[in-house]
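Here the complex is missing a single protein chain, while all its other protein chains stay put.
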Amino acid sequence: MPDILTTCVYCGCGCGLYLHEENGRITGSTPSREHPISRGNLCVKGWHLHEFIHSAERLTQPLIRKNGVLTPSSWDEALDLTATELLRIKENTGDQGLGVMASAKCTNEENYLLQKFTRAVLKTNNIDHCARL
Amino acid sequence: MERFNLLKKDHLIGFLRKLAKEYRIIAPVKNRHGDTLFTPVTDLDNDEIDLTNQPQNSIKSFLFPQTEVIATYQSSTPDDYTFTEPEPSFPPTIFFGVRPCDLSAILYMDVIFLKGKKDPFFLDKRRNSLLIGLNCTAPFANCFCNATNSGPFLEFGFDLQFTDLGDRFMVETGRSSGERLIEDRPQFFTPSTEKDSQARYQSFLEARGGFHRPVHLDQTLKKLAKGEVDESVWSFLSERCQDCGGCAYVCPTCTCFTISDQPLSPTNGERLRSWDACTFSGFTRMAGGHNPVHRATGAIRQRFLHKLLYDVKQHGRTSCVGCGRCVGICFGGTDIVRFINMSCQGELYGT
Partner (left out) sequence: MTNSINEIENAEVILVTGSNTTEAHPQVARRMFDAVDRGAKLIVIDPRRTPLAAMAHLHLPLHPGTDIPLLNGMMRIILDENLIDDLFIEMRTENYHALRDLLFRLDLDEVVRITGVPLDTISQAARLYARTQKAVICYCLGITQHICGTENVQTLANLAMMTGHVEKEDTGVDPLRGQNNVQGACDMGSLPNVFPSYQPVSNEDYREKFEKAWQTSLSGTPGLTLLDMTHGGADGAIRGLFIMGENPMLSDPVLSKVKETLTGLDFLVVVDLFMTDTAKLAHVVLPAASFAEKTGTFTNSERRVQMVRRAIPPIPGCKTDLEIIMNLSRRMGYPMEYDSPAEVMEEIALLTPIYGGMHHDRLENSWGLQWPCWDRQHPGTPFLHKYFFTRGRGHFVPASHQSPSEPMDATYPFQLMTGRIYHQYHTGTMSRKGTLLNRENGEALLQIHPDDAGRDNIRHGEMIILASRRGEIRVKAEVSDQVAPGTLYTTFHFSEAPINLLTTGARDPKANCPEYKICAARVEKIRQGP
């Protein structure tokens, strides 16, 4: 499989880099030479961008707090509970009781959809992210 | 005059197609984004094999990859664990279009990894690799292999070596393994003539005269051997080093690595070998926190001394092959050419 060009997540410079894939694992990062920002080199974070992807600490199951403890659950159970609780709070508090924190690390498409979800479904403008931090 | 074989350019893909039946072909491929990288060729009809631009990676990234599993481990209790070495999995591979600098770099890596106690991971890959070289007929902007004696043409180290003669390649044989690649596929080749040899020599002369950068390596080597490089050169360049490690990572001869254990679950994991760089402060920092190398004044000293002094003493040649990859990509503008030229000019420029 050829290397896949993508965009670095470690700062606002936006380097173009290739992820090296082998047997379903990302084993390396290398800069694009022609890319207008990376121009053939990355900072130390970019060169080591692949290192966290397969960390054993990745969350791989939804968790629901039961009796005070976060307990593994199915996706359906976690999503059902989330939808029910959000709807319940919306019923009780109108457009004031729910808030959403979007992310400067997520994609534009995700941010767009999340603010649409916030405004169109939760019916509130309580959405922000850590642009100022 | 020695006789060589000729391969018409029209038949290159056909030749590679035959080779691909028995080998994985890794060649410089220009991808759809415009970058040229050594890449496994999966589609000879559509992959654009690029023999015009310098591949931005060297074949080091295959023989000594950025990250490599050197063992897996399993433990049932905290004190009881077993290590298992991975099965060798490097398929028979032909590296095609390897330029003299990169080929020289492999010869250097052979010394580092295979002299004395052999590195089993490198050995497995090297054993399964054939190298088809490509002489450089037009040096790139940052090349200086003429100064490091590793190009633009090479005399040995390859299995086969191609020289571009316009509509055809002249093909030299370096080893019997290369000879067999031709013998088993004789239909592609015709013998060369005196005229071809003359053309090849002419192209060599043009390449030798085609370097863009004056790099006064000999003078620097003498100064280094006598310890005469001015301290201000080291500190000027060290202050500007931005600690990215890029020079070591793109270098075809940099072989420093670190080993780390990556847990996959509480009871098993992998031992990884990954690229490291002598410019990183963690490379020399000791367990107690002391660091014998002071970054502000010595960050790049170890790197340049290793390449241009220690390896000359130990192996009789520099471990810089003049490929120029680290030139022009440095965040602080402290590449090896700048060092070489600063140290023999004896004066600072820039700030």
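Per-chain numbering from 1; labels A and B assigned in written order.
Here, a residue touches a chain if its C-beta (ideal position, glycine included) is under 8 Å from a C-beta of that chain, and two chains touch if they have at least 3 such contacts.
Computed from a predicted model, the values in this text were never measured in an experiment.
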Touch criterion as defined above, residue of B:F95, B:F211 or B:F280 at the omitted chain: B:F280
Those residues of chain A which, in the complete complex, touch the missing chain: 4-16, 19, 21, 24-26, 34-38, 41, 43-45, 48, 50-55, 57-65, 70, 75, 78-83, 85-87, 89, 92-93, 95-133
Contact footprint on chain B, counting only the chain that is left out: 32-33, 239-240, 242-244, 258, 260, 262, 272, 274, 276, 280-282, 289, 331-333, 350-351
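Rule of thumb we're sticking to: only the chains that are shown with their structure count from here on.
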Rounded Å distance between chain A and chain B, as computed from the means of their C-alpha atoms: 37
Complex interface listing, chain B residues touching chain A: 29, 31, 33-37, 39-40, 42, 56-57, 61, 65-68, 242-246, 249-250, 262-265, 269, 280, 325, 328-331
Chain B-facing residues of chain A, complex: 2-3, 5, 16, 18, 20, 27-35, 39-44, 47, 50, 54-56
